[in-house]
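Excluded from the complex is one protein chain; the other protein chains are retained at their positions.
Right, chain A next:
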Amino acid sequence: TIEWCKFQLTARSLKTPGKVQKTMKLLTHNMLTSNIIKGVTKGFPLKIVAKKVEVKEVDYNAAFIIKTLSRVDWPALHQAAIEVGHGEELPDELGEDFKENDTLLKKIHNALLQVEVIDGDLVCPESGRTFPISNGIPNMLLLEHEVGN
């Protein structure tokens, strides 16, 4: 027999008074797609409808940014940065000589890791389906009919 655990909302909020701030970085956004939905093939990048955005300092490491850039979809990052109000810092195209350009790398570091979306929605460009960002955590749980093979 399956033993169900009675789930109750705990008084967890008493330990940490005030809302805990959770966030979504643009590096995270760069990896999310609605192609997980059955039948969707053009679900990237997700449009960000941001209601609350903040910038939080993260230690800068040039090597990490350079390595990460080799895996980042630049147009998607640029578009996302614009959507959250930080697009003016980034060039339209990455170009070839970014590795030596520390000023640019710091701006990219800011966009990828420091800008944080706390409240908002992610919208599928193909179907319009909305994935909420609740308290900074994107929710990409699918409904039963959306699950593919």
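Miscellaneous remarks
Everything below uses one rule, namely that contacts are C-beta pairs under 8 Å (C-beta built on N, C-alpha and C of every residue); 3 or more make two chains touch, one makes a residue touch a chain; residues count from 1.
Throughout what follows, contacts and distances are computed from a predicted model.
Candidate names were "Methyltransferase small domain-containing protein", "Thioredoxin reductase 1, cytoplasmic", "Large ribosomal subunit protein uL3m" or "Aldehyde dehydrogenase 1 family, member A2", and the UniProt protein name of the unshown chain is "Methyltransferase small domain-containing protein".
When the whole complex is considered, the residue among A:Ile36, A:Val49 or A:Val123 that touches the unshown chain is A:Ile36.
For chain A, the residues in touch with the chain missing from this view are 2-8, 10, 12, 15-16, 20-25, 27-28, 30-33, 35-36, 40-41, 44, 56, 58, 61, 63-64, 67-68, 71, 73, 113, 116, 135-142, 147-149.
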